[in-house]
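Structure incoming, see below.
Excluded from the complex is one protein chain; the other protein chains are retained at their positions.
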Amino acid sequence: MEQFLQVTFSGLATGAVFAIAAVGFALLWQTAGAINFAHGEFIVLPAVVMLVLTQQPVIGIPEFIPLIGGTQLVGPIPQLGIIAAFAITVPLMIFLLGYVFKRTMVDQLLEPGGDDIPLVIATLGLALVMREYLRITFGAAPQRFPSPFGNHVWNVGGVAITAIDVGILVVATVVIIGLQFFLNRTYTGRQMQATAQNQETARVLGIPVNRMVFYTFAINAALVTVAALLVAPVTTARFDGGISLGLAAFTAAIIGGFNQVRGALFGGFLVGVIQNWSGTYLSSAYREFIPLVLMIIVILWRPQGLFGRPEERVV
Amino acid sequence: MSHRDLIVDDRDLTRARSEDRGVLSPLLIAGLALAMAFLVWFPIGRSEFTPIMWLWVLMLAGVVAANLLIPRASRNGTAVRVMSTVCFVAFLVVFPFGRANSTLTDFGLYAVFSVCVIGMNLMFGYAGQVSIAQAAFLGIGAYTSVLLDSGREIEAFGIVIDLPDLNFLLTVVIAIAVAMLFSILIGMAGLRVRGPWLAFVTLAFNVLVYIVFNNEVGITNGSRGIIVRRQDLEVLGIDMTPLQNYYYLCLAFLVLTMVIVWWIVRSPWGRSFKAIRDNSPRASSLGIDVRTYTLLAFAIGSGLAGGAGALYARLLEYIEPRSFFLGQSFDFLFATVIGGLGTLAGPLIGTSFITIISDSLRVLGDWYRFWFGLLAIVVLIVAPRGIAGSFNLLRARIAAKRRGS
Partner (left out) sequence: MTVRAVAEARTPLVTVRNVSKHFGGITAVNDVSFDVYPGEILGLIGPNGCGKTTLFNCVLGQYRSDGGTVTVGETDVTKWMPHRRAKYGLARTFQLLQVFDSMTVRENLMTAAQPHISTIAGTLFKSPNLGLDEPVDAVLNRFRLGHLADQYAASLSFGQKKLLDTAMAFMSNPEVVFLDEPAGGVNPGMLGDLEGRIRELNTEQGVTFAIVEHNMEFIFGLASRVIVMAEGSILMEGTPAEVRADPRVVKVYLGA
């Protein structure tokens, strides 16, 4: 029984991170029509950036640029705590993963009336590019990531609860509540929801659709940075961590329901718990197996997900 | 942009009628034949890049120019196309002869992967279905063929099974059949829903297959992989132990695939596929059974990968689950797009980026895959029709301008 509680609790903690990731993924899909297969890498990048910022880095020109690559520009930055690194990384990610990503890729490849396959393939390419860049510049070895919550472990009725677990759940709850509040109670948030439902109608109603879409990218960038801060202490920062993180995010969003924030949240927690149960009671290899099978089943029988709104499909 | 922007047909924008096809120009044909013979003969025995190679490059440029400038619909155009195809195959026959094992392996991999990319092109470029599971079918074919040819004992779910030791070609056929079976199962599920869902379903399938490969150690030997020697392998009486002989088997498989797909595309099936790709509700309203045709395209495309897997296993003489994971599926997808969807030459061009070129371009070193991914993105944004497609478009524009239209 204790083991069950332990496993379930850890699953909820992991699930909380998946939930945050899934919400970002679902928001982008729903509001901007952008299916981002590089979502996992979008989480790894801020994790690496934050880690590097805490290690007194030197800022230079990226190596892959010919001739001048590798040149140092700014000398070692004074030691930063992880929270300060986080504070710097968030706006940086909003710029890179929000603004730059949108302008260079999404705007070029998505057209109303077109379909999303070109963007799907392009984000797969982006995932490869990001993975390779991180592998070469950051190194192939996974690195330990400092916990923003310290490392204390409590024992509650036989269940070991780490400070990280608590931190994850607390932060996730705050973020989720904050996001829900923003989307449901603020004017901008409701505008974003309207845009997610139907861009055409929103435009007719006078909503600045393009700005709403950009906000979605910005929120997603912030969410992935938070997810990075929460998950990296547990799974370490590694260049190829994006594959399983991305898979968990899509799976969660689809199972839960990609067109409702509620759905993606639920999906995240569900996937986290199921992964832990599978890992413990079946075999560690089958952690990811069951959620994927579930995802396939959901796609076939109820593509809008367990909590999603059905979307009318014309044959 | 839409999915359709990725595709251009193999022909000019406006095709001339048969009366306007012109006559065969003997001088042109003879000249091209000479240039092509030179292209095939010249590299024999050479392995260093010496300055005289530029002559070869010049000849290649000439052949490419001929393909570009001669209207495809004319008799000359047809002759040029046929000759170029023959030249290409001849090159693949002659060049690797007598070369080092590393070169033979490289070219062998090119042949095997080309089959996979041709399969993807059939599914994606002609029938409009995105599959991110081609590597899984490569793996299914590989393991099926290896296991059926081994005579080993395996253990699955507590039962011990004695595996047969079947003839190699038979295992290839069975590998294709098994791959087709799985793809039909996935397809019946995943093709019911339009949109990006097939991408998700195939993505999941690839990961699931990998997990099974990795974990059913009793069957697949897990991550340790299986060593597959070519000793005692004989095909049509020829001993396959030397890598060179085996390479020609792989090449034969590639040529056979090219012929099969060419035949399918120009048949009524090809038209039905294109109709479904261009406008599937309209196709359905005209009597085309969209589900069956998309299932067909999916089954054939995946079946080809299964057959390729059987050949792949004995080419490298070793298979492991990691070779059949998502990264490889992504590579096939990128190769298809970079080469050019919906063209016959596209896959042959695209595959060179994941085999031959990737091994030769040492100047890029460790960064090769980085640039490769970037290339895929750039191609999608700037030249979505890929290399072959953009070439066709350029040729069509030149021909149209000449015609004064």
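Observations on the structure shown:
Per-chain residue numbering starts at 1, and chain names A and B are given in the order in which the chains are listed.
Going forward, a residue touches a chain if its C-beta (ideal position, glycine included) is under 8 Å from a C-beta of that chain, and two chains touch if they have at least 3 such contacts.
Everything numeric here is computed off the predicted structure, so don't read it as measured data.
The chain omitted from view is touched by exactly one of B:S25, B:T103 or B:S284, namely B:S284.
Considering the whole complex, the residue from B:Y293, B:Y312, B:F334 or B:F370 that touches the absent chain is B:Y293. Where subunit B meets the omitted chain, the residues involved are 4, 7-9, 13-17, 264, 266-269, 271-272, 274-275, 277-279, 281-293, 296, 342.
The criterion applied here is as follows: only the chains that are shown with their structure count from here on.
Chain centres here are Cα averages; for subunit A and subunit B they lie 34 Å apart. Against subunit A, in their complex, subunit B makes its touches with residues 1-3, 5-6, 130, 132, 189-190, 192-197, 199-201, 203-205, 207-208, 211, 214-215, 281, 284, 326-327, 330, 333-334, 337, 366-367, 369-374, 376-377, 380-381, 384. Residue ranges of subunit A in contact with subunit B, taken from their complex: 35, 64, 104-105, 108-111, 113-118, 120-122, 124-129, 132-133, 136, 243, 247, 250-251, 254, 283, 285-286, 288-289, 292-293, 295-296, 299-300, 303, 313-315.
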